[in-house]
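Pasting a structure here, questions to come.
Only one protein chain is missing from this complex, and each of the others stays in its spot.
Here the chain labels run A, B and C in written order, and each chain numbers its own residues starting at 1.
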Amino acid sequence: MIRQRIYEIIDNDPKDRDKASSLFDWIMMVLIWLNVAVVIIGSVNEIHDKYRVFFTYFELFSIAIFTIDYLLRLWTAPCKFTASKYVFVPYIRYIFSFLGVIDLLAILPFYLPFFMSIDLRILRILRIFRLLRVLKLSRYNNSFRLIVNVLQRQKEKLYITIFFMIIMILLASSVMYFIENPVQPDKFPNIPATLWWAVATLTTIGYGDIYPITILGKMLGGVIAIMGIGLIAMPSGIISMGLINEYEREKKRRKKKTATKRQEKTN
Amino acid sequence: MIRQRIYEIIDNDPKDRDKASSLFDWIMMVLIWLNVAVVIIGSVNEIHDKYRVFFTYFELFSIAIFTIDYLLRLWTAPCKFTASKYVFVPYIRYIFSFLGVIDLLAILPFYLPFFMSIDLRILRILRIFRLLRVLKLSRYNNSFRLIVNVLQRQKEKLYITIFFMIIMILLASSVMYFIENPVQPDKFPNIPATLWWAVATLTTIGYGDIYPITILGKMLGGVIAIMGIGLIAMPSGIISMGLINEYEREKKRRKKKTATKRQEKTN
Amino acid sequence: MIRQRIYEIIDNDPKDRDKASSLFDWIMMVLIWLNVAVVIIGSVNEIHDKYRVFFTYFELFSIAIFTIDYLLRLWTAPCKFTASKYVFVPYIRYIFSFLGVIDLLAILPFYLPFFMSIDLRILRILRIFRLLRVLKLSRYNNSFRLIVNVLQRQKEKLYITIFFMIIMILLASSVMYFIENPVQPDKFPNIPATLWWAVATLTTIGYGDIYPITILGKMLGGVIAIMGIGLIAMPSGIISMGLINEYEREKKRRKKKTATKRQEKTN
Partner (left out) sequence: MIRQRIYEIIDNDPKDRDKASSLFDWIMMVLIWLNVAVVIIGSVNEIHDKYRVFFTYFELFSIAIFTIDYLLRLWTAPCKFTASKYVFVPYIRYIFSFLGVIDLLAILPFYLPFFMSIDLRILRILRIFRLLRVLKLSRYNNSFRLIVNVLQRQKEKLYITIFFMIIMILLASSVMYFIENPVQPDKFPNIPATLWWAVATLTTIGYGDIYPITILGKMLGGVIAIMGIGLIAMPSGIISMGLINEYEREKKRRKKKTATKRQEKTN
């Protein structure tokens, strides 16, 4: 059946990997990276004005390919998702899957003006969505899943780290606001402005646009900076642990497999 | 008994979690985050002047809720803490517990002026304490404890890291002071001022307000910067180890539990 | 046979390590570090002009030694690489090995002008290659391999981290470009220029030459900075896991060895 065959080509399930499938993946990856390059280079006004025709045709070509890709993936959704009582369920599941949304967002801004009148400025912002095409690449990398798995499993611990960080940013910037505001009212005019200092300090970026100049402010800033080191250490520790756990789980799974295989042989 | 029921609602012990308890937690979390937002936004003078009435009423409302919350927690303290010979012990224990102090500090600055005359400027600083309300949130997160546990168990190692860091900051800033002071007397006027450079360098923040300009100073700065990388690596290594140990301890505990359960079954 | 003896001296295989071999290694290491120092110090114009004669003679001397070293390694290649049907295969294998290429690049820029006319400016750039001599040092360090092994085994995970980083850099700089361009057209003139901001922010360098000044830009910048902390944590977690795995593998290997030795004894 042709739908099954097309599904095998466009989907990157490793178990039905053949030459046509690899070629398709390779072409899509090249096209996506070219799109990224074009979006970035096209933002340079001089280049965009000079090669306007090229940019227009390349965009039309890309939209065509990505639209066909989207429609094919929609059509072959029943091959991917398990059957259901209602025939439309697999289509809905693809449309609202993470990659389905990305696939749609990557082409939507082109079609929107045909359906409704959109302010040119908003349309210009919507065109950023073209860069989301790069997220499609996650489909073509198998070991991508390991990292995502680890991040997902350690999700709650990472949230707490972010929560700690937010609390520290809030307290640090409030105290720093009270200390530095009387001396530098232009740099620390209110707490929201001071938040920027706190983020730049706790992430150790330190742009150097605002920093405390009073002795008390520098002392507080120093303590916060040293505490920030601990905060930055936390996600690194969490990910270390997550990867080690994931690795041990993998080892156990493999052991079980070989054990069951041996049992089957002895039987 | 009504006191026990109220305790079950306001306390976040997972074993007597019901709808009323979850609703109460949810309302308190929303109120706390709203308070944080109001404190931050209220520090912008233009906004504060424009919506002065709203800010006043919101503060009165929050204080009312937090005061009731504090009194109820105080009243139900005997349900939380084990009984004692003296009837007042549970109340004292709540008042001086970490979260009890936070609960009190969050409302105290509002009531203080009623009891004694306070300088307006000091009162303004005391109002920062309103932000401590965010620490109440730690009550509503169960996996918060894991991270706190790890930090507490690895406390001594983290202290030594901080001790190392302080020694390095002291030595680095003293030597740098002697090298750079003759050339940049305004930026490196004395060792306390140089400490600020040392902290910003060892934490890799690097605001860029002061940095060495002599060749000797740059060489020393470079060596210190590279040694600083090792220093920053230490807390990350310690937390990694702490989390892995904690995880293994958890695994053992679970194994023991299942082992004892099995034994009970076989018996 | 003299070729075998010379091979034993110049190669750093630990199993035929004697005094001549150690002396040779030591002399080469000193010469390489001297070369690095001379290249760096020689780039200071005043020093180079003053000691021009010394720099010329030192370069001639170094080239002579490195050329002899290269020719000897080429001549003794058959001792290093296993024999093949074709007699020239070991020579080719040395020439195209990583260290063989480094050995050649370290001396090539000196000989090039004899074979063809080269623009002086290009020649000057080619002379950077002299610094590649420092890579020869990797030959003289045995535990160098452990780190390289770990990096190679975790290669794919590290690539994904870099891929994540590139995606974040692309999306962050595109959105930031649309936000900041209208306010700071000179600092954020196009997406390629904004990439520099994104790299400096996500790696937490923060030179401070460009940074957002609008409220929206600062909010986005803050979120990106905090997400960047997670990104920086990933390679550290991956290398932790890699080193621990490598260590466990080593332990198993040693256990096996002692086990087989014991068995031999009992037999």
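Heads up, the rule we're going with is that contacts are C-beta pairs under 8 Å (C-beta built on N, C-alpha and C of every residue); 3 or more make two chains touch, one makes a residue touch a chain.
Predicted model, so just to flag it, every value in this text is computed and none were measured.
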In the full complex, which bits of chain B touch the chain not displayed? Write them out.
-> 156-157, 160-161, 163-164, 167, 170-171, 174-175, 177-178, 189-192, 195, 201, 204-208, 211, 215, 218, 221-222, 225-226, 228-230, 232-234, 236-238, 240-241, 244-245
If the missing chain were put back, which residues of chain A would it touch?
-> 204-208, 233, 236-237, 240
Residue numbers in chain C that touch the chain omitted from display | 36, 39-41, 43-45, 124-125, 128, 131-132, 134-135, 137, 141, 143-144, 146-147, 158, 162, 165, 192, 195-196, 199-200, 203-209, 232, 235-244, 247
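Here, only the chains that are shown with their structure count from here on.
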To bring the C-alpha trace of chain A onto its twin chain B, one rotates it, in degrees rounded to the nearest 5, by 90
Nearest to the mean of all protein Cα atoms is the Cα centre of chain A
Maximum distance between Cα centroids and chain C occurs for chain B
Distance in whole angstrom between the CA centres of chain B and chain C is 43
CA centroids of chain A and chain C: separation to the nearest Å works out as 30
Touching two or more other chains - residues of chain A | 192, 195, 204-208, 232, 236-238, 240-241, 244
